[in-house]
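One structure is given below, represented as structure tokens, and several questions about it will come after.
With one protein chain held back, the other chains of the complex are shown just where they sit.
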Amino acid sequence: MHELTWGMPVIAYLFMAGLGAGALTTSASVLLRGGQSGKYFSIARYGAFIAPIPVALGSALLVFELGSFQAGHWFRFLNLYTVINLSPMSIGTWLLTIFLGISVLYAFTFLSKDACPGDKQDGLRRLAAWVGIPLGIGVAIYTGVLLGAMPARPFWNSPVLAMLFFLSALSTGVASIILVRALLHRKHASAQAEAHYHESGYILSATDTLLIGLELLAIFLFLMYAHLTIGSVREAATVILAGGELSVLFWFWVVVLGLLVPGIIELAILVPSIVYHRAYRSHRVIEILVPVVVLVGGFMLRYVVVIAGQITHPIGL
Amino acid sequence: MKAEAVKADRQAGISRRGFLGLCAAMGTGAALQLRSFKAIGKNNDKPGSWSRGEVIPSTCNMCVNRCGIQCHVVNGVLEKIDGDYHNPKTLGGTCAKGQAGIMTLYDPDRIKYPLIRAGARGEGKWRRASWEEAYEYVADNLDKIMDKYGPEGLLWSSSTDLTEIFFLKLGVFLGTPNFARHATLCLASRNVGYFGTMGGVPDSDLANAKYIIMFGANRLESFELPYNRDLISGIENGAKLVVVDPRMTVTAAKGTWVPIKPRTDMALTLALMHVLIKEDLYDKDFVDKLTVGFDALKEHVAQYSPEWAEKETDIPARTIVEMAREMAVAAPAVVVFPGRRSSWYTNDTQFRRTLPMLMALLGAFDVRGGNFVNAGKVKLGEFDWEMAPFDVAPCVDGFDEGPFPLAAHDDGGYVMRRDAIIDETGKYPVRGWMIYKQNPLAAVVDGNRTLKMMEKMDFICSIDVQPSQTAWMADIILPETTYLERLDPIWTTGGKVKFISIRQPVVKPQGEARTILDIIKGIAAAMDKRRTFDPPMSKVFDFTMEDYVDKQLAPLPIDRKTLARQGIWMPGQQKWKLGAYRRGEKDFRTPSGKIEFVSERFRRNGYDPMPVYEPPAEEAGRQRLVTGRYAWFTHSANQNNRWLNAIHPENDIWINPDVAREKGIKDGGYVMVRSRVGKVKIKAYVTPRIRPDTVFICHGFGTNSAGQTTLYGKGGADQVLMESKADVITNNQALHETWVDITKV
Amino acid sequence: MDSKRLLSGLILVAFLLGNAGISFAGDIKPNKKRGQVYFRMVCTVCHMQQAEKTIPPSSRTMKQWRAYFKADKHDVSGTTRSAVSYYMSRDYRVAIKDSNKAAKKFLKLSDEQINADVREFVIKGAKDSDTPASCN
Partner (left out) sequence: MSKKLKTTQQSRRGFLKGVGAAAAAVGASATPVQAVAAITEPKKRYGMLIDTRRCVGCHACSVSCRSENNVPEGKHRSWVEYTEKGTFPNATLHFLPRLCNQCSDPQCVSVCPTNATHIRDDGIITVDADVCIGCKYCIHACPYDARFLNPETGAVDKCDFCLDRLEQGKEPACVATCFNRARIFGDLNDPDSTISRMVASNAVSVLRPGMGTLPNVFYIGLDYADEHDIRFPRQYIRVTTHRDENIRR
């Protein structure tokens, strides 16, 4: 058995990097696809401010977790920048570094209080957004590739994992925007601003619901493949199936609490809008509760996956 | 040439790294290309850090077999021990224990200064003393006891080793008759059994044998390297190894395991002889020429049929017959392995007698692939000791006078002696105990009773390197040097090859540890101040170890310095070949000069002249406790060695799965093991490698010494459970005569 | 022929009686340990030096040793003193006392005592005894 060489810092990092990448991707997409109109600009702004913080924190955690750092070689992690190779971690390092730069730049463009579409930062902002989207996607996906690249880890060794992490990253990114937005929301004086708020809330909720659905699909595919195949992967998957060590964590925390509960709640609120074309209105409590649950679910997903990968092994000699 | 290449390569590596940095700046496009560079690899792998300074040959002492080692010392620190390639025993290898010698040397638990007890016995409160104070303390106490009870009020315990002689001589010169040595804790019954039948214990040509039968001998876990290597080679060369043992040891795993019911081994050997004789498979020529009493044996074993043995031993009659036939086919290249630690059952000596008998029937002696008498040793010079007083009192228990006429009386016997001391049934009281290189508290059956004997003692002195169980209960601990810090007497040995080897200091002693000779000198000088001896004690020990070694080497064409340089020396001519007994050039050291199926010596002393089988007592619902060791532990000596302890930090009790299921015991769960004399809490190891009626505990755990920080609090002690039973002919303690109850905790 | 045999027989009987007389004369209690020390320190050492061969007690049977002591013939070849008892005598001990610690130590003991001690030791250590003894 391996020791659990990747512990909480790594799990937290995977979650936070995904969150940040998701937030930036969402923000930039919203900005480029409609933020210009001003309606969704605030969403883009929230996302832009959120994005660099968890990524920077997560990266710092990662550095603290490094063996060299713990042994007192504080700056040895800079060796990462002397090399570039096909190791997912090397790619990830560069991606992350550039991402951090871009996301800070991107956030900077939103910094002034009266930032609005078409101000003098607009060109830079749009450029950063264009660069930020692929970077965000890259950072979100690479965390899955990082784990999925190794046959020695049958639980991780699945292409679906990268997709799952990507979807979860976007989902948690969106959720973080919803949460921050709901927390910082003050009741608008004008009815139009209030309507704008709810309209943009609809976009976020709809996106989140869609992502949750896709996540469920990815999990289904992940388990399906694991179950249909034979050998190491199948045996490894049993840790999250009924009776496995992590089954409760996985099914309750990740699937039910992190996906089904928020999915159903959001769906329940969305259905009137979609089917009857009623104006979307969400309650503030729900706008806080749902993203919190999604974030918890996203964290637990990383937790279960990272732990499961480390306690399972290829079978046979 | 090579160094240059490495250097150039390193430079290449550095320049390449600069190159890589450049590429990094160029972006990911270069990544694919760079992958191919990685395969070339860097070479800055600290070349040459394996320049292990000085290499000093010496002799290992992690167990008693004294392999040749080479010690790599850098700046006075021992960095690595390798096997000595020139030593015929090791041929460059050592076992795990030999490798871990460094950790015994640098053990943080080692005693580095003389310690005098400050609290109650066993409380663990010590105060550091100077050596002068320690010598005075020891001498004071010895003097007091000798005043009150005479020198016979002292008990002198030690185990066989090169330096034991100095410790023994101190006892001899003080005039105590009470020695308790290693033999009756180990192999006395085998020695006497073999001696009574063929005048000595033969060696075994395992490498060339076709059939090897071992009764409980666990050669692959209790090492003597040449045997180990030969046995494995023998198996590779096609020998069939049959191991008769109630548990599946590593040795049994490498051969055919015959899970015999404990204490019925004699039934098996008798039945094998029965088949050999009945089916006319024995070696008639050998039996005619070199044995006596065959007709009596034939008549005697007629009653022991395989069918009868099946009931006794649990081995199918068919298997017994097959074993006998296979042996007969392989004969004379059959090794009937004598075994070593034969402290098993109360009938052990008689059982051991059947082994050379079986061997004789197969004609498997003095022949390639069979048993043989080894090359003998290199003759060393004798040290010229002063004359010791000879008019000493008889032993406290009368061991040398009657009860065990066939035993080696100089070695004494623990079980009987302990009873005499505790119950005051001896001829006189014994109140002082000097212990060197022995751990009686762990080594002797019924540890609680040994503790009782300690309570009787006014004074206990332990000379040890670590706070062993016994040292922990002593009044004073004198720190001895380990084998890596001292010069020892020359050791001489003979297997197929005879040679001598030297044990010399490779590093400076840790702390204030002193060699045993220095310690003895100190005590002797302090004794001289208190009493008059003839000759004075300090005169007796007025020499250095170098003098002693020089005396030993005097008749040999080699001096100490040369030997120290080369580690071993062997005579150019190894006069040894097989066949001397068969050609009648040599006699067996028995009264008849032959292998004796019927022993007059035994008859004369009231024992059965031929081994007579008695069925063992049964205790339904209980298990018989057997003990033994793992390959990386020596007795109770190095369980506290951190490297060795790491392999197996806690011992456990082997329980058959059926028994475990019945008693609701889970693998890895704790159980309480109770015998008539003690109880032990220990982890369960549920395994099919042991008989349902037997449990096994690895010896040497469950220490009471908190000074052994690595070991303390781990595992359970087997000796606490064992009842005080001993072999009836030699008083060799019987370790496997205890029945235990196991319950889930 | 007959007379010769008779003569040797008579001598033998005489020796027997003589030895017995000596043995039983002073009610000597043989000390095996002392015998062992003397044997090893005196007999063995000399044998090793002179003949480079040891004479372990276990090389003969008890009967042979008894006969040997009775015969009191040390050496048939005639290079050394012929009587076994000489080597246990005080004269001999005095002769070697400077070079031999055992001889010096046991200087005061009677010839008969040492003789009995050694005899006891070799017989107890003979080949067919219970505990055959070697030289060292």
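Per-chain residue numbering starts at 1, and chain names A, B and C are given in the order in which the chains are listed.
FYI, a contact is a pair of C-beta atoms (placed from the backbone, for glycine too) under 8 Å apart; a residue touches a chain by one contact, two chains touch by 3 or more.
All values reported here derive from a predicted model rather than from experimental measurement.
Novice: Could you tell me which shown chains are touched by the chain that is not displayed?
Specialist: Answer for the hidden chain's contacts among shown chains: A, B.
Novice: Among A:Ser90, A:Ser158, A:Ser171 or A:Thr207, which residue is in touch with the absent chain?
Specialist: Counting the whole complex, the residue in contact with the absent chain is A:Ser90.
Novice: From the listed residues B:Ile595, B:Ala631 or B:Ile682, report the one that touches the chain absent from this view.
Specialist: Of the listed residues, the one touching the omitted chain is B:Ala631.
Novice: Quick one: which of B:Ala253, B:Ala302, B:Val329 or B:Val745 touches the chain that's been left out?
Specialist: Selected residue, touching the omitted chain: B:Ala253.
Novice: Which residue, A:Arg45, A:Arg126 or A:Arg153, contacts the hidden chain when the whole complex is considered?
Specialist: A:Arg153
Novice: Mind listing the subunit B residues that contact the chain we can't see here?
Specialist: For subunit B, the residues touching the absent chain are 2, 5-6, 8-9, 11-12, 16, 20, 35, 37-51, 80-83, 90-96, 98-100, 102, 220-221, 223, 225, 228-229, 232, 235-236, 248, 250, 253-254, 257, 259, 631-632, 642-644, 646-649, 656-658, 687-692.
Novice: Mind listing the subunit A residues that contact the chain we can't see here?
Specialist: 1-3, 5-6, 66-73, 76-77, 79-80, 82-83, 85-90, 92-93, 146, 149-153, 235, 309-317
Assume only the chains that are shown with their structure count from here on.
Novice: Using mean C-alpha positions as chain centres, tell me how far subunit A is from subunit B in Å, no decimals.
Specialist: 64
Novice: Just the number, please: Cα centre separation of subunit B and subunit C in whole Å.
Specialist: 39
Novice: With touch defined as at the start, can you tell me which subunit B residues reach subunit C in the complex?
Specialist: Within the complex, subunit B contacts subunit C at residues 195, 199, 382, 384, 386-388, 390-392, 405-409, 589-593, 600-601, 604-605.
Novice: For the complex, give me every residue of subunit C touching subunit B.
Specialist: 31, 33-34, 37, 41, 58, 61, 101-102, 104-105, 127-132, 136
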